[in-house]
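Only one protein chain is missing; all other protein chains are in place.
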Amino acid sequence: MITLLYFAGLKEKTGLEKEQIQFSGHQVKELVEFVQNKYENFSNSAVLVAVNEEYALPEDVLQVGDTVAFIPPVSGG
Amino acid sequence: MITLLYFAGLKEKTGLEKEQIQFSGHQVKELVEFVQNKYENFSNSAVLVAVNEEYALPEDVLQVGDTVAFIPPVSGG
Amino acid sequence: MKLFEITTAEIDPEKYRKAVLHASAGAVTVFTGHVREWTNGIQTVFLAYEAYIPMAEKKLAEIGDEIQEKWPHTKVAIAHRIGDLEISDIAVVIAVSSPHRKIAYEANEYAIERIKEIVPIWKKEIWENGQEWIGDQKQKPIIGGE
Partner (left out) sequence: MKLFEITTAEIDPEKYRKAVLHASAGAVTVFTGHVREWTNGIQTVFLAYEAYIPMAEKKLAEIGDEIQEKWPHTKVAIAHRIGDLEISDIAVVIAVSSPHRKIAYEANEYAIERIKEIVPIWKKEIWENGQEWIGDQKQKPIIGGE
């Protein structure tokens, strides 16, 4: 299982803060495609992905136990 | 009469914070020459002059009642 | 105290200034970002900030490391508040000490720029008749959005 975290606008679109799915062995970009299909209008703008609290690349491969966060454009400060 | 004010190192050299002298009608640069003759080693470095709390030019003419401050290089901050 | 933190409490800037002060620090800059009432002619009622807390604190600490690498002899503390903030509340504080002043300014400004680039914190503006999550468009996409 991997854990998915949604923040800010994405949390409102999915209606979820967190969910767990089977997705280990796949690439980050495949996961993004998966959630984009699962949730209508998932991202209107660029979304970054963090795996275990570090920004990940589209080709990174997911492991069992990973925590994946979908990070819409940040606006702190 | 005009009032002369000495600060920082100049106060130590003259041994005075303040004195009053007759000098109206003369230029600032003449006053500087006067105090340099009066006090040995008056200025080892550049000294500015303020008349009534504003920086003055060497050619400015002193008026009765003026307050003249001798301002060694500043070092605030 | 934590030098790099996400907090729900009101921010006291003096706490962070004191955290970076030491006998060789001649200059300290403390930047505070405040909730502004008017942005581009639109009146804000309040702001809501949200963060991915553990990652955000890690990224704030990374910014501190970057600064100490670029400008040795500096010391840095950063805090960002989350939750509902009202006009003039402090959203972020950045304290940087340095032996000399020029670097204290430069490093502090670097920190706020980096916060706006890499730290997972989001701001929602709430107006009289609506609300919106703000994205500053600085982030480079690594996955296709749209």
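Letters are used for the chains, namely A, B and C, taken in the order the chains are written, and counting of residues starts over at 1 for each.
By our rule, a contact is a pair of C-beta atoms (placed from the backbone, for glycine too) under 8 Å apart; a residue touches a chain by one contact, two chains touch by 3 or more.
All of these numbers come straight from a predicted model, not from anything done at the bench.
Undergrad: Please identify which of the visible chains the hidden chain touches across the whole complex.
TA: Among the chains that are shown, those touched by the missing chain are B, C.
Undergrad: Kindly state which of the options C:6, C:28 or C:118 is in contact with the chain not pictured.
TA: Selected residue, touching the omitted chain: C:28.
Undergrad: Write the list of chain C residues that the hidden chain touches.
TA: Per the touch rule, chain C residues meeting the hidden chain are 13-14, 17, 21-38, 87-88, 99, 101-102, 104-105, 108-109, 112.
Undergrad: List the chain B residues touching the unshown chain?
TA: Given the touch definition above, chain B has residues 5, 7-9, 12, 28-29, 32, 43-50, 53-55, 57-58, 69, 71-77 touching the missing chain.
Here, only the chains that are shown with their structure count from here on.
Undergrad: Please report how many Å separate the Cα centroid of chain A from that of chain C, as a whole number.
TA: The answer is 24 Å.
Undergrad: How many angstrom lie between the centres of chain A and chain B, each centre taken as the mean Cα position?
TA: Going by mean C-alpha positions, chain A sits 73 Å from chain B.
Undergrad: Return the distance between the CA-based centres of chain B and chain C, expressed in whole Å.
TA: 49
Undergrad: Give the residues of chain A touching no fewer than two other chains, as numbers and ranges.
TA: Chain A, residues with two or more chain partners: not present.
Undergrad: Could you pull out the residues of chain C that touch at least 2 other chains?
TA: none
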